[in-house]
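Report on one structure; see the data block that follows.
The excerpt is restricted to a subset of chains, each kept in its original location.
We call the chains A and B, going by the order they appear; numbering starts again at 1 in every chain.
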């Protein structure tokens, strides 16, 4: 069967079959069908408001669009016969309601239409991902509260550094994801403008009622320059950048947990229902999910590379290279949301092993910084204190002993400043609670920061609710305007 | 001569010479010397405020830091003997003032110190680049105003699409760069927090006066979580992303101009002082600068990939991989600022060739969309009008003529709706001015948008001024606290 196209006239021949298959984007952009239908509904209302469509034609169109949605959702539309989602809607509409369908493209181009669909998609995508991160942050706070005083060795260079609270560790990720949230809110704002009215690239010759369209489609602003509107994909690359950052953070969280899950560390127990076995080694309990997330972080990073390499050096205004943007966008969005979702479930089903962590604090001279601080408080300059404790560590390693095993006499040989209160000072709990800055791991500081996090998340949720109200709904538009 | 290090004590041997060369970052991070000195000055003030330093020691230190700055700027410091900029400052200070120098690292780690230096660098970098983009935007508005009614063919798919005003074209880039500005302001805000107090990773055991430090160093907020502070480089990748977007836009502007500068287009004349010749072909006048900018956009994109691939899957907290971040940051920043600077000069020295552009509007049936719109206004549905005009284009191409050459009779054969006013309607100027949306290329719309752009740039400049006030100055800190 001959595929239908909306641009015959100038082109004298039937498109070559291979070419047609290569050019068409319907397999990808069918994911935008709701957005395209919303856009068409709003645009029809707009056309009626300026007299291009009669009230009756508008009604026919709105009903027609509703039917198309239903047909698509019931799998009754043969996508494959169309070039793209715009053609599909226009031709399906024509099949349903005849002539009025051919007016719906008046004053509009696929160049601004696709931008509309993409902006609507991105706004929804951002809302969805914001919700997921809020869920993750709620869980982080809950886990931090529950494990407030559990102690873990903190690492630098994969070497035990100083003891830290598990709650403090979890809040570090709260901070990281909060930055992603702020970036997402910023991205939403940048994507919140009406592209319609730009036409193919120089604007429309019809008095398109842009304010009306923006209000139906719930856009805050009007795009200002037609050439910019049809040539840019900044909203996509901005969003992909944020996805990449989210995946970066998840990949680091995953890396920590993969290490913590090794038998050598054994800091966490992931529930069996979130692990897999081996087809050959019967004893294995593998953290596949975490590894897959780490792997997917590379995939999303590559998607960012794709969109940016694609745009580099492209002349104004629209070029078909841009058609490749959707696959990139959908893939990156899906990988990211799937990864957050599953990570939340895994985190819910993971417990920290208090004893193993505490036990592991014992080797490695993790109190050395506190030992140096002890000397400074007694009156030494920090650089000397640091050097003395370094020598003590060496001494102990050679003897196979630990700070606790030293007696006061021996200590005095390292520095006159040592006294009996030293041993109290370097107890693990005291190492934690002697930290004095409000960003530190002391129980008091973490308790405060949990409260602050709760306040912050409240304000994030408020902002999320306002996003939700800026996303148009197909049924609502139809209901209002029919 | 033996290189000095601030971490002897535990390590029993002299570092291997090759290893030392490999590890040391001084060749790169010397670029941070002002930031490191500022950080040290503020930190010393802070230490005095909590009694770690006496007032006299503070004075010695501040004077010592001032001398180090002078010595560096007079090329009197042998950078190569130090591992990094922090060691350099500490040891040079010790040379100058002796013991008090060894107290300056109290309660601080190189892990939070380097973050401080980098945040100070980024805040300055952003201010610098904002200023450059403001200059570019001023120039765009000026050029747009001066060339308000000049006409250029707009292109889609590198095919002439519809006529457009040069001013409208220039404002498209105004929009693109305005988005970059907003992103830069957002980046600045994200980078505006005090990292000190985080220590190596768990916070500091000293009652560091963070509010005081923030106020001296002009940070708006305090970093909240020590583990997050020392493990993150989000500010760097955020800033690099924005640099990449700026370069993307420049690369597209450059591409347009390279094409416009070809003999086949000849839309612009770049002043000879901004072109180069060929070593072999005497007739050449090459747009090297534009090509280099386009090339550098690939370089900056690669730098973004570097920082992001570097961070992927890194466990908390600090790992030395992060040491590689500075080379990436400095390179990307320098390429970007140099590219904007030179592009501004080139744009100043480039003129549009009114006649060539107008002449080129004549082939290519650039009025076809307006011809279709004409029929719609007369009562046809758009899809029919589109098809009719397509056939007319075909007809004319075969005859080697143009719309103007058709008489009314012939027109009527295509559609009854044609009338004598058709010819007036498809005059290039009318094609431009018949556009009705406020994002369109009509002279009126562009005039309005120039005014809006002027208002917007005013508010950008206000925001820029507030940035400037958030960047600390070494001399001022010294003067205030000495």
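In this text, a residue touches a chain if its C-beta (ideal position, glycine included) is under 8 Å from a C-beta of that chain, and two chains touch if they have at least 3 such contacts.
Just so it is clear, the structure is predicted and the values come from calculations on it, not from any experiment.
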{"item": "Where 2 copies are displayed, count of copies in the complete assembly", "value": "4"}
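Keep this in mind: only the chains that are shown with their structure count from here on.
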{"item": "Chain A onto chain B, rotation angle from CA fit, given as a multiple of 5 degrees", "value": "180"}
{"item": "Geometric centre distance via CA averages, chain B-chain A, whole Å", "value": "24"}
{"item": "Chain A residues within the chain B interface of the complex", "value": "6-12, 52, 90, 99, 102-103, 105-107, 111, 154-158, 161-164, 168-169, 171-176, 179, 182-183, 186, 190, 197-208, 210, 222-232, 234, 237-238, 241, 244-245, 248, 251-252, 254-256, 259, 294, 297-298, 301, 304-305, 308-309, 311-320, 369-370, 373, 376, 381-384, 386-391, 393-394, 432, 434-442, 445, 449, 452"}
